[in-house]
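Excluded from the complex is one protein chain; the other protein chains are retained at their positions.
This part shows chain A:
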Amino acid sequence: MNIIAQQIAEFLKNYAPFNQLTSEQLAEVASNVRVVSLEKKQTLFKINDTLHDSFYVVASGVVNISVIADAEESIISKLHEGTIFGLRPFFAKNNYKMTAKAREESLVYAIPIAVFKPLLANNSEVLNFLLENFASNLPDDRSSQGNLVSDGLFYTEKQSEAQFFQTLAYNTTPLLATSDNTAQEVAQLMAESLKNNVIIFERNGPIGIVTHADLASKIATGRFPINTPVSNIMSSPVVTVLENVSLAEAQLLMLKNNVTHLCVTIDGTDKSTIKGVISEHDLIAAQASNPGVLIKEIKRSLSSKELKEIRTRLTNLIQSSIQKNIPLTHITNIASEINFAILKRAVELSILDLGSPPARFAWLSIGSQGRKEQLLLTDQDSILVFEDVAQDKYIEVKDYFLKLGKKTTATLEKIGYELCPYGHMGSNMMWCKSLTDWIKQYNNWMNATRENTDNLSSIFFDYELVTGEQKIETAINNIVFENASNNTLFFDFLGNDALRNNAPLSFFKKFLVEEEGIHKDKFDIKTKALMPLIDSARLFTLSYEIKGINNTYTRFKQLAIADPKHAEIYLSCAEAYLFLTKIRTLEGLKNENSGQYINLEELSKIDREKLKNALIPMKELEELIKDKFQLTQFS
C-alpha cells in the first residue's frame, strides 16, 4: 500500500460505513480507489445514465444531487466531505435516477462495487447501513444518518405545488407533413385521424404547424386555393418545448405566444427531433385530476355514473401522488375529503329523488371511511341516525330513511364501493334508527358487552358525519365516552378484539403467510398488520378519552402526547401504520383490489425488510395492551 492509499484509508476511516471495516479491509478498499477530479459544474452522472461500476465518496468540495422536475433541476441534497452517494449500482440494475454534479471544484473517490461487495457479505452491519440508506426516502432519515444520500427518488412538494408542477400527458405520435404537401392532403390527414393539428417538418426539425384554425381562416375563406403548398398556410415558427414540461410552464408558454399548440422536441429547440404535441386539451385534461376541480365536479354531478368517473380519477390521483412521494398523510387527507364529497353527494342525490326528509338526520360513515383512511375502493360501512319523532309518525319516518339508505347504498355500489358483507349500512333495518334507539344500542353494547358480542363490531366506534345534523353526532360521541370511562368490561372486550389475530411474524421473524385457500403463501396485511394497529389505536384513544380524532395515524400521534411514557411505541406504530398503508395501497392499485393480500415474492428485498421492521413495534404495543387492561375476562 503506498502512501496515498494510506492517506485515503485514513480519510475513509472517519466515516460510516468504512469505520466498521477492519484495517485490512480498509486497506483493500483504499488501494482500489479511483480518484476523480470534478471541475465546478462538471457532471459525474446524470439521470438515465447507465450505472457506473463504482459508488462514490466526496473527498473534498461539494457535490449536488438533483432530480429533474418542471424541466428544471431541483437540488435535493448538497454533499460534503465524507458523504457516500451513487449507491444505486449495489441494489438496482436500471439507470441512475438522479444527477450528481460538482458544486465547486471537488475530488471524489470512486470505490469499485466489485471490491466492496465481498465485504458486504461478511459484514452485515455495513450491508444494513447501505441498504437502509438506499431505501430511505425521507429527508429526516438523511439528517439523522448524516453522511449518506439515498438513491431512491425522493421529492416532496407541498400538495398544491405538486399539482401545479405535474408533468403533462400529451400526444407522442403527432401527425407530420412536409412543406410541399398541399393543404388538401394535410386536411385529409387530419380528418382521417381525428386530430386538429399537423406538424410541418424539415430535416427532423419542426418548421410550422397547421391547425383547424389555419384551415378555417386561410382555406375556407378562399384566401388560398385548396391545393396550395401547406407552407403558405402554416403558422410558423412553431413554439417548441422540452420533453418534461410542466402544466404550469405549458400554460404560460401558450398564453405568452398566443398559440394553442406546443411542439415537444428532444432538446426543446426547433432544430431537433419531434417528440410530440401538447394541445390546450391536454392542459385541461391535466387539470381535471386536481382535487379542487374533482370536488367541484362532485358537487355538480347528477348521476352515479358521473360520480363513478370521478372516483376513477381519484384513484389515478392517488396513484400519481404516491409515485411522486407526496407524504401519505397528505394523500389520505385529500382522498378522504373527496371520498366524503362523493358520499355526501350520493345522499343528496337520494334526497333529490325522494323529496326532503321528514325529520333531521345524520348519515355517519363508520369503519375505514369513518377513520378517513380509505384510499382504495373498499366496502362501504355506514349508519343512519334520525331525530326522535312522535310515535305515530315513527313508522313513516323510519320508512323514509330506510328508502334513503337503500337508494344511497345502491348509488355507492354503482360508483364502486362494494356493499358491506356484514350489512353494516344505513340501508339495514338494524342500523337505521332513531337517536334514542342508537343511544340504547351503544349503552347496551358497552355495558353488557358479554351478552352482546354477536352484533357488536368495533367499527361502530369509528364514525364521522357525512351529511346531516352535527348535533346528532355529538350526542353519540358523548354517550360513547360517558360509557367508556372506567368501563373495564368494555375495554376487556376491545383489548381482546385487538389481540385476537395471530402475530404477523413467527418466532424466527419469518412472515406468517396464508396456509391455504386462493391466497396461499400471501401475507394478509389487513388482518395481521393493519387491523391490530387500528384496533389498538381505537382502544387507547377511548381509554384516554381523546375525542374527535378518528384517524389511526393521528390517534397514535395524539397518544404519544397523552401518554408520554410510552411515546416511543406510539410513534413507531404511527410510522409503521403509514408504511403498511402505503404497501397495501400500492398492492391494491397494482391489482385493482383491496390490497388485503400481499405477494411477498413481488416485493423488493428492501421493502420486505422495511415491512418486517414495521411489524416489530406491534409486539411492544401488544404487551402494552395486556399490561394496561389486564386482559383476563375473555382470554
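Basically, contacts are C-beta pairs under 8 Å (C-beta built on N, C-alpha and C of every residue); 3 or more make two chains touch, one makes a residue touch a chain; residues count from 1.
Throughout what follows, contacts and distances are computed from a predicted model.
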{"item": "\"Exonuclease\", \"Phosphocarrier protein HPr\", \"BatA domain-containing protein\" or \"Spermidine/putrescine-binding periplasmic protein\" - which is the UniProt name of the missing chain", "value": "\"Exonuclease\""}
{"item": "Omitted-chain contact residue, chosen from A:20, A:60 or A:501", "value": "A:60"}
{"item": "Residue among A:30, A:207, A:234 or A:589 that touches the chain left out of view", "value": "A:30"}
{"item": "Touching the absent chain when the full complex is considered, from A:21, A:110 or A:187", "value": "A:110"}
{"item": "Chain not shown, touching residues in chain A", "value": "2-5, 7-8, 30-37, 39, 42, 59-60, 105, 107, 110"}
